[in-house]
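Notes follow once the structure below has been shown.
Shown here: the complex without one of its protein chains, the others still in place.
Our next item is chain A:
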Amino acid sequence: MLRRTLLLGLCRGPLGRGLGTHRGGSILDRDGKMSEIKKKIQSILPGGDWNPLYDTSHLPPESSDVVIVGGGVLGLSVAYWLKKLEKPRGAIRVLVVERDHTYSRASTVLSVGGIRQQFSVPENVQLSLFSIDFLRNINEYLAVADDPPLDIQFNPSGYLLLASEKGAAIMENNVKVQRQEGAKVCLMSPEQLRNKFPWINTEGVALASYGMEHEGWFDPWCLLQGLRRKVQSMGVLFCRGEVTRFMSSSNLMKTASGEEVNLKRIHEVHVKIDQSLEYQPVECAIVINAAGAWSGQVAELAGIGKGPPGTLQGTKLPVELRKRYVYLWHCPQGPGLETPFVIDPSGTYFRREGLGHNYLGGCSPTEEEEPDPGNLEVDHDFFQDRVWPPLAQRVPAFETLKVRSAWAGYYDYNTFDQNGVVGPHPLVINMYFATGFSGHGLQQAPAVGRAVAEMVLEGHFQTINLSSFLFSRFYSGEKVQEHNII
């Protein structure tokens, strides 16, 4: 009231002399000081969160029960299931720390987005089966009041894995395992292939397995945003920062066999804010490592792998960055709408993208020609030399394709056996892993999230038994080798 009269009194001045040339605001607000004072008063009034010391709204909270390092699809999935499976609602405070809030280098959004059940390890098949059920009913799982339903654009076109003479027997075995778990896969001979897919050149193909249901591809960005939205509505806090340090306390204990081990427990996580030297120590009870391709670095921060090699102390987390290229090309004479996700025996793969004769595809390089993972630059010669020839040989129509664009993304590659690492670390007691899926993390994310949440809340896996995916297999040497890795 007083301010208004003051304004009126003072504004009459310049108005009398002619219209002022300053935009908006009153003459009192010329330096912006008035709005600052108003903001200060508003923050002090009850109802606002006023901190008399300094503004900490950009920092994560000082303590959180669970800190999830990494905000990709795996991290968000763990957060979602933790909040969904906790018995009393609102019991656990979860903080998700993600240093790249545009997800520009995250594996999730750079992924090709396929989902299949055609794995050789039965647990992988079970994981994918649950995940497809999750994706099919995504609007029941991830519904948020007043928000539009999600459309993940699932194309149920199936996967077509081709095998040469050498791999035919393995493929038959794999299909038997998949059928046992409940996947609907059929085996096709070369004639059946030619009948069903006339555009395919079956030279060198002895057997093919075609997933008839629950396989295809979807939009990973939509899944990520849906999870993010839902998880925020459930009360999970997000923080944009990087984990730089773990403060832990250790105990020297003796195992049953008399061996001395050093059990550590992380009690504080230092989260550094982007482009600033500020960091916030977050007191936590549980840390979940879902940092994707950078999980190895995060594990090293926690002291995993610091010890004489060959001991449990010295076993590192064998997850590293591997760069993979994806190319998008246009081919007007290419295969039609029923094209599945085709995987050639040579490792080259492609799938249809959209309805305009565009196709996505690529190939995993061999160990010798691994590109340098320092940046996400695309090597177009790789396409010319390694991807195009097998493609053109398999699908003759692809001899006349035109590459539209390409991108590169990281695999969180598990150098041990290319399968995920799930569950707690035996020595760093309160660090749980949900990483290392080497290219099939996106499709198994909902199921893995549930498994990790069960492990945290109950202490053992309840629905899908992933005990063969625990960290201890790196020490004992039991590989769970997945053969169908693209």
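We take it that contacts are C-beta pairs under 8 Å (C-beta built on N, C-alpha and C of every residue); 3 or more make two chains touch, one makes a residue touch a chain; residues count from 1.
The definition used in the following text is that contacts and distances are computed from a predicted model.
Asks: Looking at UniProt, which of "Myotubularin phosphatase domain-containing protein", "Septin", "Proteasome alpha-type subunits domain-containing protein" or "NADH-ubiquinone oxidoreductase chain 4" names the chain that isn't shown?
Replies: Of the names offered in "Myotubularin phosphatase domain-containing protein", "Septin", "Proteasome alpha-type subunits domain-containing protein" or "NADH-ubiquinone oxidoreductase chain 4", the one UniProt assigns to the missing chain is "NADH-ubiquinone oxidoreductase chain 4".
Asks: Which one touches the absent chain: A:180, A:195, A:251 or A:333?
Replies: Touching the chain that is not displayed is residue A:251.
Asks: Check the options A:90, A:198, A:308 or A:374 and report the residue that touches the missing chain.
Replies: A:90
Asks: Tell me which of A:97, A:456 or A:485 is the one touching the absent chain.
Replies: Of the listed residues, the one touching the omitted chain is A:456.
Asks: Which of these, A:143, A:187, A:206 or A:285, touches the one chain of the complex that we don't see?
Replies: A:285
Asks: Which residues does chain A use to touch the chain missing from this display?
Replies: 51-52, 56, 61-63, 65, 86-88, 90-93, 251, 253, 263-265, 267-268, 283-286, 424, 429-430, 432, 455-457, 459
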